[in-house]
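Here the complex is missing a single protein chain, while all its other protein chains stay put.
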Amino acid sequence: MPYPANYRYTKEHEWVDAKGDIATIGITDYAQHELGDVVFVELPKPGARIEAGKSFGTVESVKAVSEIYAPAAGEVVEANGELHDTPEKINTDPHGAAWLIKVRLANPSELANLMDAKAYEAYIAEKNKEASA
Amino acid sequence: MRYLPKSPDERREMLAAIGAKSIEELFSSIPERYRLNKPLNLPPALSEAEIIGYFKERAAENSNGYVSFLGAGVYNHLRSVVTDAIIQRGEFLTSYTPYQAEIAQGTLQAIFEFQTLMSQLTGQEVANASMYDGSTATTEAVLMAERLTGRQRVLVARSVHPEYREVLKTYAKHSGLQVEEIPYAANGTVDEKALHAAMRNDVAAVVVQSPNFFGVIESINALAHEAHAHEALLVTAIAEGVSLGLLRPPVEADIVAMEAQSFGMAPSYGGPFAGVLASRDKFVRQMPGRLAGQTVDSEGHRGFCLTLATREQHIRREKATSNICTNQALCALAATVHLCLLGKEGLREMAQQNHSKAQFALGELAKIPGVRRAFDAPFFNEFTVEFPRSVKLVNAQLLRDKIIGPFVLGTPYPELTKHALVCVTETTSRKDIEKFAGAVRHALEQPI
Partner (left out) sequence: MKDKIKKASRHTNQSEGLIFEQSSPGKRAFELPPLDVPAADLTKTLGANHRHEGVAGFPEVSEIEVIRHFTRLSTWNYAIDLGMYPLGSCTMKYNPRVNEFVARLEGIATEHPYQPQELSQGCLKILCLLEKCLLEITGMDSITLQPAAGAQGELTGLLLIRAYLEKQGNSRKKVLIPDSAHGTNPATAVIAGYEVENIKSESHGQVDVEKLRGQVTDDVAALMITNPSTLGIFEQRIPEIAEILHAKGALLYMDGANMNALTGVTRPGDLGVDVMHLNLHKTFSTPHGGGGPGAGPVAMKKILEPFRPVPILIEKEGGRLALENVRPDSIGRVKAFSGNFGVLVRALAYILAYGPGVRQATEDAVLNANYIRKELEGVFELPYSLPSMHEVVFSDAIQKKNGVSTMDIAKRLIDYGFHPYTTAFPLIVPGALMIEPTESESRAECDLFIDAMRSIAEEAAKNPELVKTAPHTTRVRRLDEVGAARKPILRWKPAAPRSEAAD
């Protein structure tokens, strides 16, 4: 699955799609692949504040739970309600329909520190190399 | 040794295959100075007959031939021999936790049936595969309420079993919970005025027991109302599960923590038993312990597997909802078999017998001059009476008639100096009850 060129990416495998000060956040194809079939997603409610680098929710598969880390600080404006009934969307469309939350960023410039698509692809290529070594 | 399937020849051959000259070589990774060079100082090995002889001697030093009026969290009930015939089957007794579902369907389906029975009994939507016992189930229920509400204050009725409260205290100390006790009213139920005064929007849970430690039935509806008005959860502990054969279940409670010992488990000097946690579907992801779920296999056949395991220690490690690893599977199985044997009508009839005999006993005791009933709210099979003298003195006299008298409430409740908690079950005959009442009367006639 290609990594959208206009998104930015974190080392913990989250993606961010920022439009002005509203950012849509999700987890990457690499992350969903590592997790396996997703069974449950725990997300914050609108109004909740998230802090850069801190966990704001979890994505669960049968055998593992992954924390989701905030790439930047802000206030949650929307959580993806569809994931409650169809968490499997995260496996089939992690970069699109399975967005997790929309956030009003406190400081949009924080995103500049994140990787672009090319850097992220290189990053996971390294990870894959390490794993098969 | 009869448990070791090896002959001396086989041991030699296996050592040779390994390439070791002696078994000692296989322990060479233990520094020599820490390797024992003589056998442990343990009692000499016993044959099967001698082992049985040892325990029979210990049994003879216990309470043989006595009739008991003790309840207080552990109850004598009829148990069918069919239950043991089932749980002693090697496929149940000696099987492992059902992590490999394909070869543990027997255990898993039985757990699923247990979960169903416990939900039906307690009037809740879902129940887990059991906890260690009623006391730890109650504690886990409180911790669950803490997680669900994000609050730290807990109001516990003083009429909850004293040992359940002690266990909660032990766990609460290190989790930041503030546990406060709510007194009981003159009729033995929770003092609702005191509860109301203590309620604020920082309470995670209100914890009550019904029937409570004094035997008295609580008004769960009213208590739930009070808790919910402040968005707190109501936890109801149940120590005597047979009561649910006759009493309305606590449907308004958010979490029920029940001791299942009354369903087919012998008193066994206090354990092993099985606790049950039952609650609403919406809370299930915060529920500790194992859960068996129904599913299908790759050919579409119904099967069962452990599920929602991500809450548990082996996956979440430090973020687990609890550190519980075992459930009490074999005890839960005993409860399942027992309840299937009793069935709808049998449980109801057993409960009715308990209640009728307890009422009869109360009637007989109330005839004795100086004995008065305390806490006159409705009860199931336990009730409190007040003697004109210390219960310990009365009980000492009763022992001479080979009667183990009622629980001395003054021990955990110092203000109840002459109060006794009497328990009567379906196993107590009319003759025993009359003999008990006669012995109490006689004891009270003795000079102090």
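By written order: A and B. Residues from 1 in each chain.
Simple rule for what comes next: contacts are C-beta pairs under 8 Å (C-beta built on N, C-alpha and C of every residue); 3 or more make two chains touch, one makes a residue touch a chain.
Since the model is a prediction, treat every value here as computed from it, not as a measurement.
Displayed chains that the missing chain touches over the full complex: A, B (touch as defined at the top). For the chain missing from the display, the contacting residue among B:V207, B:A292, B:V371 or B:A439 is B:A292, taking the whole complex into account. Checked against the full complex, the one of B:V167, B:V206 or B:V391 touching the unshown chain is B:V167.
Interface with the hidden chain, as seen from chain A, comprises residues 36-37, 39-40, 60-62, 87-88.
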